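Here's the structure, in structure tokens; my notes come after.
One protein chain omitted, others in place.
Chain nomenclature is as follows: A, B and C, assigned in order of appearance, with residue numbering initiated at 1 for each chain independently.
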Amino acid sequence: MAVAREAAPVESAEEVREADLDREDLIQIYRNMLITRGIEERGHILYRQGKIPGSFYTGRGNEGAAVGVATAMRVDDVGAPIQRDMGVHVTRGTEPWRIFAQYMGRADGLSAGKDGNVHMADLRLGLIAMVSHLPAMLPVATGCALAFKLRREHRVAVGWCGDGAAARGDAHEAMNLAGVHHLPIVFIIDNNQYAYSTPNRLEYGVDHLADRAEAYGFEGVVVDGTDVLTVYREAHRAIEKARDGGGPTLLELVTLRMEGHAVHDDAFYVPRELLEAYGRKDPIERYRRWLKEQSILDEVAEDAMSADVKKLLNDAARRAEESASPEPEQTLQGVYAEPEELDTPHHR
Amino acid sequence: MAVAREAAPVESAEEVREADLDREDLIQIYRNMLITRGIEERGHILYRQGKIPGSFYTGRGNEGAAVGVATAMRVDDVGAPIQRDMGVHVTRGTEPWRIFAQYMGRADGLSAGKDGNVHMADLRLGLIAMVSHLPAMLPVATGCALAFKLRREHRVAVGWCGDGAAARGDAHEAMNLAGVHHLPIVFIIDNNQYAYSTPNRLEYGVDHLADRAEAYGFEGVVVDGTDVLTVYREAHRAIEKARDGGGPTLLELVTLRMEGHAVHDDAFYVPRELLEAYGRKDPIERYRRWLKEQSILDEVAEDAMSADVKKLLNDAARRAEESASPEPEQTLQGVYAEPEELDTPHHR
Amino acid sequence: MTTTTTKTYLQAISDGLREEMRRDGRVFLIGEDIGVYGGAFKVTQGFLQEFGEDRVIDSPLSETAIVGSCTGAALMGMRPVCEMQFSDFVSCAFDQLVTVAAKQHYRVGTPVPIVVRLPSGGGFSGGPFHSQNPEGFFAHCPGLKIACPATPADAKGLIVQAIRDPNPVLFFEHKHLYRRIKGEVPDGEHAVELGKARLHREGSDLSIITYGAMVYTAEEAAQLAEERDGTSVEIVDLRTVTPWDRQAVLESAAKTSKVIVLHEDTHTSGFGAEIAATIAEEAFEDLDGPVLRVTAPDTPVPFSPPLEKAFLPQTEDVLATIDKLASY
Partner (left out) sequence: MTTTTTKTYLQAISDGLREEMRRDGRVFLIGEDIGVYGGAFKVTQGFLQEFGEDRVIDSPLSETAIVGSCTGAALMGMRPVCEMQFSDFVSCAFDQLVTVAAKQHYRVGTPVPIVVRLPSGGGFSGGPFHSQNPEGFFAHCPGLKIACPATPADAKGLIVQAIRDPNPVLFFEHKHLYRRIKGEVPDGEHAVELGKARLHREGSDLSIITYGAMVYTAEEAAQLAEERDGTSVEIVDLRTVTPWDRQAVLESAAKTSKVIVLHEDTHTSGFGAEIAATIAEEAFEDLDGPVLRVTAPDTPVPFSPPLEKAFLPQTEDVLATIDKLASY
């Protein structure tokens, strides 16, 4: 028995306006999705060229989910995105060249070469860097929400979690604590139907992960994660509800992981038909069609944007490639923080 | 919105027969409850006399819940009971004198003095000794059920958890795994409304913990834990369902912790009225009245049983007091198992 | 001039916490039963009344959520102090500490100023899960700091400094000292630097390097040794395990040439191994005898009094080791 609500798709431009999006926002969403995919596609090429060490992950198919949620966040909200959420970093304003520098382990990467790939975030943009251990950042995001509540700030925390990672105790403890204290937090489950090679049916025994929200005392919503506008609307609702003292919401954004777990993985275990079905629901293509139907984007504007994004990413990749590697001495630096570092607007 | 079923109370003797209990069983249940309470009352006295080191816990108010579930288990089922479940040890046949010896840290205690109080169990009776860390034995009980499933044995595991401990990740991971693999396990939540001084409303944000079962793909039932027969009936159903391949069930047994968390705690934080209300629902007294109404127990039989239990416990306490303390050299023994120890019926 | 008052170790911690909460509105407490009940050991008794529900939070039984939420709140500029009901339960928050809190600053430069209070140690039949000294595990984790005060003055000074430190600090409070140990504690603001040892007792024949409750065991043994045959034992109380005061230890080793390392935690890969290895490496030429370790054996902490007594390092064990080393 499913108990979570299933979100109705956004149909009309009217609904979109109700959800606080103007024409410029709608175009910005598209641009952010293009940049997101562009960063990952280009990263993949750089990786194959041997320019990126370690392993390489992409979030293809999740661009709408990530950008949709991030667009609904206000500037002083905070989030802890995960491995498929490049769109969150992009939407919050992370500069693409720094992301490439991060990929390449350069000194100007978001972790200055200390960590790699998606283990990054810029706290000044309200984002918290994930650790590998999933979903260890959910209790952390819950703590952000706790701080907001204690200080009576009208800010909201957003915590991300994969469908696989939802099986871990950290997800439970975080959601339970958030439920008890009615914290201003929105939990997002990026349900891309797989955890590495493990399909949903081996990860959980219930219809929808969003059904779990009920068990913590808040609302769960199942959302088509390939539909950026519906994602946006539901995230907007949930975030504003949280801001208004309405407590947590769990949004399960259903997509399909369109590539392997990381690029070494050919994902042989994902049925072809499923990939094809979701190929037809590609979030960028879908949204592009809608923008055109609504005459928000015409050929000219689209071409201009493509060219612009291409240039942005070319420049970014070049700048990253030209940037310096960290000095070996950096290895020993930064294990402990110094007192001065607490002297920031956050910490005062 | 509560989603769990609330168990209807057992009303008639007819229902009891349907649940596979004969007159002898009914009397045995009463006797086990008396022994359970007797052990803890006597333990408390011994503790106050300085004869029991460490701290001392009782399960007053939980005798019906513990005995009810244990009575529903078959001899080759296994269980991992917790701190309020003395009735499980008693029902499964643990000799009272060894429990007193355990309390006193004697060599004949169930842990031979290595561990104390309720951190004990006799695996030969199908019970697994709890650790302090709650509810760490739920994943362990789940593993027992996994073994039964893999070996296609018609055995069931029972895992206990407190209302407080249900907040921890271990509960979630265990229930989720059990749900995915449809394991033959019954989860019991001893909901005595408090975790130490923390009331339910600060532990979870949902109506009933049993509501969580739904989120793992199995049934949850809320049961009046002061009513041994209803507990028995629901446990029996759930255990036999699991045995027949029906997967897990979560039973939430609602009682009140009638004494402090441990005997040092006067439980000032529990409202008087609540204690009085549950005082009137004392599981032993309630069941005694029912047995009398049903003419299963008369004054004579009752007096005989009381005398008999009293003697049993007197002898047990004496035997325990006379038993030896472990030798200091034992401190260094037993950290590692020897290969011969795997040569048991279990391990072959 | 600083005045002092005689206080128990427990009162000193309580006062340090309370004063820092009064001074700094960003400090809040979270833990199991720390509010209405005042904490399993009553360290935070009266805090709920004084600071209210927002700053004294009775959490669910969720060590992972407790520590993880402290990390999040710290990233948002708070100064969270959480309590594990017994230090033993920190194993349930191991990942949040070692993976998240300890590494976040190195990885992305964001400080995580949290304090985890950990009532620890044995001596009253707490058994395997209410008696441990888990500092040894965490000493192996770069990015964490670890305090293990022995005296009431240090207990106050170190809890205050732990709160002010920009890093995650594990603050071990030895339960056996709570009400048994009294001492002079500076009134008002009092902070003790993390990483500076305290010379507990001066001596010239051999040194005992120790911390926490074992300072008192060392002291008893030192007094007995002195009374008996005039052996002069120096005792260095590390006060903090991370960072630890290598210089003070090496100086004492150079001075006496004979060193005993003493802790209540178990032997193998306990922090004593690190101390002994460092001395053996860096003070090799100063030594007139092997560095000897006196520790609990490699077993869980047994419950029954005769077993627990055999488990815990006793004054006689230290004395026997003093004799062995003195006559080396």
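A few points about this structure:
Basically, a contact is a pair of C-beta atoms (placed from the backbone, for glycine too) under 8 Å apart; a residue touches a chain by one contact, two chains touch by 3 or more.
No experiment lies behind these values; they were computed from the predicted model shown.
Just so you know, the chain we are not showing touches A, B, C across the whole complex.
For the options B:Met33, B:Ile99 or B:Val180, the residue in contact with the chain missing from this view is B:Val180. Interface note for the absent chain: among B:Val131, B:Ala262 or B:Leu275, the touching residue is B:Val131.
Check A:Gly64, A:Gly79 or A:Gly169 against the missing chain and you find that the one touching it is A:Gly169. Those residues of chain B that touch the chain absent from the view are 78, 110-112, 114-115, 119-121, 123, 128-129, 131-133, 136-151, 157, 169-170, 173-174, 176-177, 180-181, 334-339, 341-342, 344, 346-348. What chain C contributes to its contact with the hidden chain is residues 88, 91-92, 94-95, 98-99, 102-103, 106-107, 128-129, 136-137, 139-143, 242, 266, 268-274, 276-282, 284, 287, 289-293, 298-300. Residue-level contact of chain A with the missing chain is found at 53-55, 105-106, 109, 111, 113-117, 119, 131-134, 162, 164-165, 167-169, 195-198, 202-204, 269, 325-332, 335.
Please note the rule applied: only the chains that are shown with their structure count from here on.
Ranked by distance of CA centroids from chain A, the top chain is B.
Our note on geometry: chain B versus chain C, Cα centroid distance of 37 Å, whole angstroms. Between chain A and chain C the centroid-to-centroid distance comes to 41 Å (mean Cα coordinates, whole Å). Among all residues of chain B, those that touch two or more other chains are 167-169, 202-204. With touch defined as above, residues shared between interfaces to two or more other chains in chain C number as follows: 59-60, 62, 64-65.
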